Structures are given as C-alpha cells and as structure tokens.
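Have a look at the structure that comes next, please.
Removed from the display is one protein chain of the complex; every other protein chain stays in position.
Residue numbering begins at 1 within each chain, and the chains themselves are lettered A, B and C in the order written.
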Amino acid sequence: MESNHPLTFADQVRAMPGGEHLDLCYSCGTCVSKCMIQQKLEPEYNPRRLLRMVMMDMREEAFNSPTTWLCSACDLCYPACPQQIHISDVIEAVKNLAVEAGYSTPLETVEVDEARCSGCAICVMTCPYEAPHLIEKEVNGVMDRFSEVDAENCMGCGMCVAACPMGAIARPGVSNAEISSQIDIKTQNSSPSLVVFICDWCLRVDADLEILESYPDNVRVIHIPCSGRIDPQMALIALNSGIDGVLVCGCAPGECHYQRGNYVSSCKLSLLDKMLGQMDLANGQVRFVQLGTQDRGRIRHEIDGMLVQLLQEAS
Amino acid sequence: MADKPKLAFYWASSCGGCEITITELGMRLIDVGDLVDIVFWPAAMDFKYADVEALKDKEIDICFYNGAIRNSENEAIAHLLRRKSKILIAFGSCSHLGGIPGLANLFDIETLLERVFDTAPSLDDSRGTRPQLKNEMPEGEIEIPELYNRVKTLAQTVEVDYFMPGCPPVVDQVWSVFQTILAGQLPEKGSVIGAQNKTNCDVCTRKKGSSGMRIKEFKRPHEVELDPEMCFLTQGVVCLGPATRAGCGLPCINGNMPCRGCYGPPDGVVDQGTKLVSAIASLVDTDDPQVLGQILEGVVDPVGLSYRFGLAASILSDLKYGK
Amino acid sequence: MSDSPKKEELRIGVYICHCGSNIAGVIPPAEVAEWASHLPGVVRATDTLYACADSGQSLIKEDIKKYNLNRVVVSACSVRMHETTFRGAVSEAGLNPFLMEMANIREQCTWAHGHDKEGALQKAKDLTAAAVAKAQFLAPLEFITVPVTKKAMVIGGGVAGISAALDLADQGIETILVEKEPTIGGVMAQLNKTFPTMDCSI
Partner (left out) sequence: MVDAARHPKITVKTYTNVERVEGYVGNFKVQLREKARFVRADRCNGCGECASACPIEVPNYFEMNLAPRKAAYVAMSQSVPLLYTIDQDACIHCYKCVDACGALDAIDFSQEDKVEWEDVGSIVVATGFNHFDPSVMPEYGYSRYPNVITAMEMERLNNSAGPTTGNLMRPSDGQNPKRVAIINCVGSRDKRFNPWCSNFCCMYAIKNAILLKQMYPDIELSIYYMDIRTPSKGYEEFYDRAREMGIHFIQGRPGLITENELTHNLFVHSEDVSLGKVMEREYDMVMLNQAAVPQPDVDTVSSVLNISQSPGGWFMEYHPKLRPVDSPTDGIFLAGACQGQKDIPASVSSGLACASRAGRILHSDEWQIEPIIAQVWEDRCVSADGKQCGLCAKACPYGAITVEKGTAAQVVTAKCHGCGGCVAECPHNAITQMHYTDAQVLAQIRALLAEKPEEKIFAFRCHWCSYGGADLAGTSHFDYSANERGIRVMCSARMDSDFIYEAFRLGAGAVLYSGCHPQDCHYITGQRVGATRADRLMRTLDKLGMSPGRFRIEWISAAEGDKYARVINEMQQTINEIGKEKLSQEIEGMKAELEKRARRMYEAPRVTEASDYSDEMALAMSVLEVKEVKDGK
C-alpha cells in the first residue's frame, strides 16, 4: 500500500538493495558476536544496535555511530544471521545516506602522491571497495592522469599500497618504510630468526595474541592491517638481511576482513615461492598460513613448526 | 673544458646493441666527432688496453661502459676505466641492471658449461671438454678470462656516476645525453639520465582498467588477439609498463606488444620484479582457493617475466650468492 | 436417479452476510441483496449481520416456511467454514440440505480485494449469481450411510499415541497400537524428568 507520508529514514534504508528485510531483525546479537570490530577496534561498535536505530528512525545517532563507518563488509555476520538479513548492505546504505548528509569517515584512509602517481589504475582495479578512481587533471599546462581516493569508501586496508608499483599511495602508519624499518632482528644465540607478518583480524581470541607476544626476540612480530598489505619485496629484504624465515598469517578463505586480502597475499607469496624455486632457493623459508575464526591456539603450532623446520634447515 | 673532452666507450658482457645505438646517431656522429676526442672505442676504433693504461688518471672525461661484469676481463677493465675517467656512465640495461646476461644467475656455472659443451642439441659427440684458462699454443701460451659464478652489474663492481637505462638506450635519448654532457648540465651524481622519473603508464595512451576489473586468466601475448586501444592488464596479458621507467617512447607498446621492463624501475623503487609481482597478484580475480592455483599456472616463468633485465641487480641474486 | 427435472417452480432465497465488517467493511451487502433479488427464480433476497449466528440461521429457517423456498443461496464465508452449519439449518426447516449452495464472498472476495472495492463488489455479485445459477440445477440428495468397523488403529507408540489408545480402549473400542521400534515409549521414554513438575517420564 503506498503511503503518502514522506519517506522516513527507515524507508530510505529499506529501499536500498539488501535493506528489504531490515524489520525481521529480532536483536539476537549473533552478528555482534561474529564480528571482531568491537573486540579489536572500537568498543562502541554494534551492528545490532545500528539496525535498531534505523528501525526507530534515529537518523542522527545512526550517522554518528562508529558502526556506520567501520564496517568493511567482510560478511562474517551475514551467513550466521538466523533471519538472513544482509547486515553489511544495510550499514552501507546508512553510510551512503550519512555521506550525502555531509558526514565523513573517522578512519585513517590512504592518500595519493601525485608527484609519483603514473595513473596505471592498478590500485583502481585492486581495491575491493572501489575507493580509488582515475581523474584527468591539468598540471602546468599539460593534461595528466592520476588516481584519486574517495575517503568515504576507503577502509584503510593497504592492499593498494602493496599493489602500487610506484609506491605512490600510502596510509600513515603502514607505509612501506615504516614496515620495512621493523624488519631487523639481532640474534645472539643459535636459535633461528623469524619475522611474522600478521594481519590484525586473523587471531580471533585475545589468548592467541598473548601467545604471539610470548616469543623471545628471535621472533619479530610485525602487525599489518591485512595480509594483502604484504609486498614480496619485504620478505626478500628480511631474508637478505640475514633473517632465517618469514611467516605471513592471513585469514581463512572467505573470512578476510577486507574481502579479498587473503587471496591477494596468497597469490603474491605463491608467485614469490615459484621465483625462489627457479633460483633454487626454495626451502620453505617463506610460508603463508590462513587462520580461521575457530583455529584457537593454532598460531603456536605454526610458529613453533616453522622454527623447528628452520632449525633443521640450518643444521 | 679547455680542449675537446675525451670520450671512451667500452663493450663488456653484452650483445653490442648499445654500440650500434651510438652509430645510429648517423650524420650527427660526425658533429660529435668534431666536438670530442674519442680515445678508446674497441668496437669501432683500434685502441689497445695499453693505450688506456698510458693515459693519466682521470684523463678521460666521460666513459660509456656498456655490458655486465661476467668474467675477469670485464672486471679488470671496469676498474681500469674507473681509474682513468672522471665520469663513468653505466650505459644500457646490461651494465645498469645486468640485462639479458644477468639471467645466467638462475643457474650455476657447472650447469651452464654442461649445457654448452655437453648437452646442447647442436653437439654430435661431447667428450666433456671444458675451456682451460691457460692453453699452450704453437704461437705461445694464451689466456682466456675466468668466468665468474655470478653476473654483476657495473655498480656492483665499481662506483658509477650515472646510469643510462635501455636495451638499447633509444638513440634520441643518447643524443640528448650527449648534448647535456657537452653543455655540462649533468645532474648530481648517481642519478639516472636519458629517461623520465615516472613509469610508462604515465605516457601510455591506452585505456586503463576500471574498478573491479580483474584478471581471470593470464594469457601470453601470442595466445590472445590484443586490442590496441586497451591496457594489456585488462586483457589478462602481463605488461611491465607499470613497473618500468618511462623514456623509451614506447616502441613495444605502440607495436602492440606488452612492455618487458628494459628501462628498469622508476625513481624510488629498488626491486622492479617483486613490485610487478605484487601488482599483478593483486589483480587476480577469484575467491576460490583451488581456482587461484590454476590462474597462477598462467604465469609460467615469473623470474624471466619480471626480472628479464634486472635479475643481476635484484635481491634474488644477492640472496643466492650472498652480498 | 433424481436428476431429471420436474418443472417445479423455482423459489430461491438469497442471503448476503455482513460477517460483521469482514464483508460489509468492503462491499455494501444490502446493495448485493437488492441486485440479486432481480435474478430469475429469486423470490427472497436480503442481507444479514451474521448468517452463521443463531439469528441468521433462524431468519433462513423462517423464510423457508414463509416464502415456501425450495432453494437457498448463502453468500458468506468459505465452504470449508460453515457449509455443515447452513446444511443443518436448512434441513431443520425441512429442506433437503443439498438444495443449499454457498458463495465465498469473504476469504475469496472482500478479504483478498480490500484494495479494489469496486472490483470486489462486482465479483461478489457475480459469485452470488453463479451460486443462484447452480442452485437452479441442485437436486435433493440423501447422505450415504456406511457401516463402521468398531476398531481403531493408532500409528506411533509415543506419549500421544499411548494416550489416544488408552482413551479409545477405555471407551470400549478395540485398539491396535502400531509402533515401528521394538518398544513403545517414543521420545518420552528417553527423557529423565519432565517439566514443569519434574516427575518421571516412564
């Protein structure tokens, strides 16, 4: 029945694709328990409450809620939702409305250095959120092409930073230099040195984070937002600086927080492995493991296993 | 310079294309001849090593050294010319990055010699002979240079003042470099001359990929009808353009063939190969782990593809042979 | 075979039910009744607030006697709801129950076409006319009686099956309790205590 009163905030969201079944939500909390953002990033993050705000037409609260901005549509929650509501679509709809209303994202997003950018559009093709796009601009009299990042869509995962062959795109805190500078291990004893690049989202439980910190300093842990942020060059720099092994940890297939970071890094590392093989250097020095949300305690096996293998390799 | 500047050319381990590119200057070679005094150019003029040794140190103003360091002779002459010349330019991909000879780093010496002297298809019977460093000949004892285990670039052997990339460097760039030298406007030491600082994509006019456009299957250039208007990556063909310095005027891309990366990495990038691998791996379009493996089968020879010219200068070589 | 028609004079009574507001909320029953009164063979047409209620049924019964009706058409709810009710009412007034025909102008008209009142009204008239048309060819029928085997079968030996079997048996009916497992008891027998009284389950 077409009602003639003006479209409420909830109606607008319902009109968006994925927002149709919004009202089926009976606030059971499964999505919040599957999602890791509240645990790892923002205590106020709560998709269930955002749906309630939409249903109750609480427009301003919804625009100001961190949930609107931090959801990276990884869809861990959607297959678990008993009412089969596409929660990330609803959040995206709210975000689009918020952007229209002039709100902006609190997230650290990437910027393009136009002095270096050659407009090759690799970042445009890589980004799962379609944040970068090519623009034409006149620079001292000559038309030139650059990539420009739409801050509202950028989730700050850094996949484009690793993909850019020029290093022309960067996010403060995870630039190539800042990561490479952490690759140094001064080993005194004979135990093998290992660099562990680990994404922020593949260890679900805090207990596993403690395991990670419990290793002596011959194991150097480098946190990156997504395993997709890894660049094979960093692995080579590590090996070249005398480090014995490189372990890259990403999320299990289908569970990447930024949708495709784990596939991207598994491609990079298998190509790197193939190249090391061609140079007959392939002896398991570089490994990529994918940890699922239910793989509690597996990080210990992976690191211990690698250290043992490196020890055998060395002797 | 008071009188005519002294110029030297040397041809180490390379195909000689860089020498020919000088001759391509054509009539302009004559003007160069008037302005400069070429004191050493084994490929074109009959100078001997003794003539170079006879020169005072730093007497040669500019020395164009092309070719990788493959054997003891290349190294010796490199040191000699370093001593004798004020400015030493690594001319062409081989001296700049190792070039095609650099690909020898994929194999150790024994495999190479075995291939050449034993198992090569053109051999009818191989008695396992190997070249000897010293040989007694009727005319007397002759020596041949010793083959090093690792192909090195010029900069990995001696201190190099300027780098001029290209396989070979395009003749117009050579001419413009001559002019800058004659005008004495060379930039500060260690920089790359005869090329721009951004990548080929900056100058390439093909239509680039849009968001979400990804590679479902890698194809080799001969396996697909290449569309001259579209960027190669959007057609699943790996082009090294995005990771290669601009300056060659895109002869390959305009000839509808993907760029092979001979001009080396752009400013600020150390290792061209891993940068390219990182880029194309980001474009693979699947979220099914099994399909991932099949797609990567399409990249048949990753080292040959991404390090066609830069293997000697790459970290992979350092890893294999140690610093 | 009573289908050969005696040329008896058709006296059809048509009753349009309001069903409170379920029908009257969408279409005007009085108008339908007035319209139906002009249909051939119709001698009595009126609307009633609740045809299935006692008042509605007694109105039909009195009309059958008063107008000497030999067919009755009731436009009201679904046949699955009150066909037995109206057959009962009609037979109490001495008319063969199978000379009553219903038209479903609630579930299949007003409730489904609330958005198109005009269309619903036209449809209600047509459905009533169809019932009147069929009424013209209705013949009196007698229920067929069949003998009843005085035995019951309960398939499934769980708590529900056992309760049914026990009750039937206590009514003196021979009962066969069939269970596919080796023992009766079903899921209940597997339980330890049962809520809310926490007593045993066997």
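The rule we apply is simple: a contact is a pair of C-beta atoms (placed from the backbone, for glycine too) under 8 Å apart; a residue touches a chain by one contact, two chains touch by 3 or more.
This one's a predicted model, so the numbers in the text were calculated from it and none came from an experiment.
Considering the entire complex, the omitted chain makes contact with A, C. Shown as candidates are A:P82, A:P106, A:P172 or A:G305; the residue that touches the absent chain is A:P82. Here the missing chain is touched by one residue of C:A33, C:L95 or C:V154, and it is C:V154. Contacts to the hidden chain, counted on chain A, fall at residues 26-35, 38-39, 43, 46, 48-49, 77, 79-80, 82-84, 204-206, 293-294, 296-297.
By the touch criterion stated above, the residues of chain C touching the omitted chain are 1, 3-5, 35, 38-40, 78-81, 98, 104, 106-109, 111-116, 118-120, 122-123, 125-127, 129-134, 136-139, 141-198, 202.
We adopt the following convention: only the chains that are shown with their structure count from here on.
Between the Cα centres of chain A and chain C there is a gap of 64 Å.
Between chain B and chain C, the centres computed from C-alpha atoms are 95 Å apart. In chain A, no residue touches two or more other chains.
Along chain C, no residue makes contact with two or more other chains. On the chain B side of its complex with chain A, the touching residues are 105-106, 198-202, 208-214, 231, 233-234, 241-243, 246, 266-271, 273-284, 286-289, 292-293, 295-296, 299, 301-304, 306-307, 315-316, 318-320.
Against chain B, the residues of chain A that register as touching in their complex are 116, 118-122, 124-127, 130, 132-134, 144-145, 159-160, 162-167, 228, 231-233, 236-237, 239-240, 253-254, 259-260, 263-268, 270-272, 274-276, 278-279, 281.
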